[in-house]
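Here the complex is missing a single protein chain, while all its other protein chains stay put.
== chain A ==
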Amino acid sequence: MSRLEIISPEGLRVDGRRPLELRRVNSRTAVLSQADGSAYIEQGNTKCLAAVYGPREPTKRAALLHDRALINVEYSVASFSSGERKQKLRRDRRLMEIASTIKRTFENVILTTTFPRSEIDIYLQVLQIDGGALHTAINAATLALVDAGIPMTDYVCACSAGYVNNQAILDLNYLEESAEIPTLTVALLPKSGKITMLGLESRLHLDKLEPVIQLASDGCKQLKENIDATIRESTKSLAKTILQ
């Protein structure tokens, strides 16, 4: 089996990054006119679009909660998102699992008790995948929720990290993810450093867990600066026009 060289002798990765470097992040809010809040984010070549509707009247009366808002997450991956065109399954188990992970991530952060008997819908569409689709989707959802004016205790920032050649590497791309590198995804609240989601789908030695979590958390904190700058920028420009 020919193994791809993940880190070159010069210490560079396949896409030219250093092990502890994030990919370029580019984000925007208020990209859709119909949604209450929306956002678009690019992390390297991974692109995700998020739309948030609500808080609004629940569509299913049976699901209504009397003391807090119901959160609904729909996660989908465009059939043109990866190298090979995929026929979309109607109810893909894998996608539903990711959606429920994202839902649980945000349930603790959104102040749902301020909206009893309401529903908040988060629609996530991954447009292009180059590794790290889950954490990109979480970051997109955070941006869209803030854009929709939904109260949250803090941002939720997510990032992935892996471990290869005795070294932790940050924000894996598709080539690295598919090279059997254990990949850990962390979503945390940057202010308190509390972790709301931690996902690892392959085996990683227990001794290596700590440094990998640490690296992913540092990545989240870097991303927070980026997300915060986008939000500040859009709020400022809205304030300029609305409060003239």
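In this section, contacts are C-beta pairs under 8 Å (C-beta built on N, C-alpha and C of every residue); 3 or more make two chains touch, one makes a residue touch a chain; residues count from 1.
Keep this in mind: contacts and distances are computed from a predicted model.
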Omitted chain (choose from "Multifunctional methyltransferase subunit TRM112-like protein", "Exosome complex component RRP4", "Ribonuclease P protein subunit p14" or "LYR motif-containing protein 5") - UniProt protein name: "Exosome complex component RRP4"
Contact partner of the left-out chain, one of A:Cys48, A:Val77 or A:Ile150: A:Ile150
Given A:Ile6, A:Val25 or A:Ile231, the one touching the chain that is not displayed: A:Ile231
Chain A residues that touch the omitted chain in the full complex: 30, 36-37, 54-57, 66, 69, 111, 115-118, 146-155, 189-192, 224, 228, 231-232, 235-236, 238-239, 241-244
